[in-house]
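Take a look at this one; I'll ask things after.
The complex appears here minus one protein chain, its other protein chains still in place.
Each chain gets a letter, A and B, in the order it is written, and its residues are counted from 1.
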Amino acid sequence: MSTDQNLQNLQGNRACALAAIHAGCRLFAGYPITPSSEIAESMSAELPKVGGVFVQMEDEIASMGAVIGASAGGVKAMTATSGPGFSLKQEALGYAALTEIPSVIINVMRGGPSTGMPTRPAQGDIMQARWGTHGDHPTVVLVPWSVEEVFAETIRAFNLAELLRTPVIILFDEVIGHLVETVDLARFQNPQITDRKWADGKIEGFKPYRDPGDGVPMMARPGDGRRVHTTGLSHGESGFPTQNAGEVEKFMSRLLGKIAKHRDEVERIDARCCDDADVVVVAYGITARAAHRAVSMLRDQGIKAGLFRPITLWPFPESAFKAVAEHARLVLVPEMNAGQLILEVERLVSDKTTVAGLNLFYGEPITPQQIVEKAEALLSQ
Amino acid sequence: MSDVAQSEFNIRKYIREDLFPHFMCPGCGHGIALRALLNAVHNLGIDKNRLAIVSGIGCSGRVGAYIDANTFHTTHGRPLAFATGLKLARPDLEVIVITGDGDCLAIGGNHLIHACRRNLNITCLMLNNEVYGMTGGQVSPTTSTDRFTTTTQSGNYEPVFDACKLAEGAGAAFVGREMTLQTPALRDLIMEAIAHEGFSFVEVLSDCTEVFGRKNDMGDSMEMVLAQKSGFRSNSYGTAVDEPFKPRGMKTGVLHRSERLEYAAAYQQHHAEKSST
Partner (left out) sequence: MTERETLKADVPAESLVHQRPTNVLVVGVGGQGVIMISKVLASLSKELGHQVKQSEVHGMAKRGGAVFSHVRFGPAVFSPTIPEGEADILVALEWAEGLRWLPHLKQDSGTFIADTQQIVPPFACRNRSRGADLGYPRETVPDVMEKIANSFALDAVGIATEMGVAKAANTVLLGTLSAALDFPVEAWKSVISEFVPPKTIEANIRAFDAGRDWALSFDRQTHLKDWTGRTVRSPAEVVDSAAGITSTLEITEEWCKGCDICIKFCPERCLAMDARQIAILVDPDRCTGCRICEWLCPDLAITVHTQTNTDSA
């Protein structure tokens, strides 16, 4: 029996809550929804211990609103939900993106649409996470495949949210949320923490939405004497609403472009056995674990297979993916949905290679065998 | 509450002058309410650096931008949710929500009742002009019986909310109502509401002259403001379901006051007890 206190058996949802507190989250606002509720439950127990606030709000929308409000006040905040709740949060998510108020949103994906299969896994919100709110907006979406990675990516989500001043979404599937694995917390003893770029210097003439160069404006902390205006209306550098085409164009270009300016920090991938791969399997979340196994099964049969796993799902790591996929004979995209990420994959490489999907959406995880069979069938065609 | 201010109230110290003239229509009651609020802020000696104004969407939502403070113009119906997060995160800020009858009672009704129940130390001013003005004059949850709006072309047939009774029933620590016609009284009421520990709800009877007044032949701005007193809203407030309001039966002033434990204090107290045991 191990006596190492750092080795702990943690459930994915609980790991997420602990990691959030590690990252400096001091307010959680949520609403009960399966299969994400353990995150709220853990937070309700843990946050008061560190002087933080847990509040169960009246609905999903209010939870998102409270998170944005807290973050606007300067406190790192998070909420967690699942597909139907994620839909309800979308308007506020767009508000957070436009006003550039950092926040972290966990979506533990379950079968859908509508109430669907609340206790069953799915990966149906890939496109909702990208395009769920209205209008053009920057999006950062992370998708871990293990409990340990849940821990790491939750911390990274907070860091990215602060760095980019934008909401960051983490997609789990129900399996990852409820999976218990041993995590070595030693790795997270002294995590690297990014804090917000608070406005300093002269108060007079401060422009809350001026680009300091990296596309991410300095934020005024309420009470610092700057007294800025924050609005969901399109605004210029001053923060006040404008319909001036030039000002709006400038604002929107910066807003949409700021993620690209930090691509190196944002993009994260895991590519295995891809260098010589004839078959590249693109997978994320729990499906990637099946794909990982499938790749070694295919290798055992003499088929050069590789796994490309985007940990940052949006923005999709385009160039890294193109580099491994363009020379493959086949790109296979297994997903627990009717085909969502495959649209992006096709957009990038369908002119260079064959792209095929394996789409199962009946509430059971995809097995390695199913991926192997699909790859074999496609290769024998 | 003392009427004597430390110094003479100069409204220009509390507004963003370069945004004036404001965008509101001629005769709009929201401007009068804005003055009353700022005068209350002045009299209470609130540091505007510590003042946070949170508003929703609609004509009422645009009022906050004119205040020289930390101002947040949020999404439709959600200012109370946003303000809850802000106040929990920053108890040092004086958080005041400006909302409207549609914003607060229709799309945001759920947040109102739970904000009242939770009893966090926030002041909520609901500017009630009986109509959705910004979108062109549609019926709202407080539009009086028989009034014409663009979505009740033959007159309103839906019952109305008594927002104050709703707030009291849901647990607000302080509930009051005043009309813009009685601006000094309105200021004093707002001062009491802000000073009261816990969730304070103030309904401000405002006027939409251009959209609602014109559609209902309610006369010019002056006549609309005067009519607040004559009880023309008599059907609007009271037990919405069974008893139509009697003329002049509309109560103003402080309607409810209680010393319930405030949410943040309750939270602290609870967790301190739990951790010590």
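Convention: a contact is a pair of C-beta atoms (placed from the backbone, for glycine too) under 8 Å apart; a residue touches a chain by one contact, two chains touch by 3 or more.
What you see is a predicted model; the values in this text were computed from it and never measured.
Chemist: Who does the absent chain touch among those shown?
Modeler: Contacts of the unshown chain, counting the full complex: B.
Chemist: So one chain is hidden, and I want to know which residue out of B:V139, B:A163 or B:V211 touches that hidden chain in the complete assembly.
Modeler: Among B:V139, B:A163 or B:V211, only B:V211 touches the chain that is not shown.
Chemist: Decide which residue listed in B:N49, B:T183 or B:Q268 touches the omitted chain of the complex.
Modeler: Among B:N49, B:T183 or B:Q268, only B:T183 touches the chain that is not shown.
Chemist: Which of these touches the unseen chain: B:I57, B:L88, B:L105 or B:M134?
Modeler: B:M134
Chemist: Mind pulling the chain B residues that touch the left-out chain?
Modeler: 8, 10-11, 15, 20-32, 34-35, 133-136, 180-181, 183-184, 209-211, 214, 220-222, 225
Keep in mind that, in the parts below, only the chains that are shown with their structure count from here on.
Chemist: Just how far, in Å, is the C-alpha centre of chain B from the one of chain A?
Modeler: 38
Chemist: In their complex, what parts of chain B are in touch with chain A?
Modeler: Spelled out, the residues of chain B in touch with chain A are 16, 19, 48-50, 52, 54, 65, 68-75, 78, 80-90, 92-93, 110-111, 113-114, 267, 271, 274-275.
Chemist: For the complex, which residues does chain A have touching chain B?
Modeler: 26-27, 29, 48-49, 53, 55, 57-59, 61-75, 77, 91-92, 95, 222-225, 227-233, 240-241
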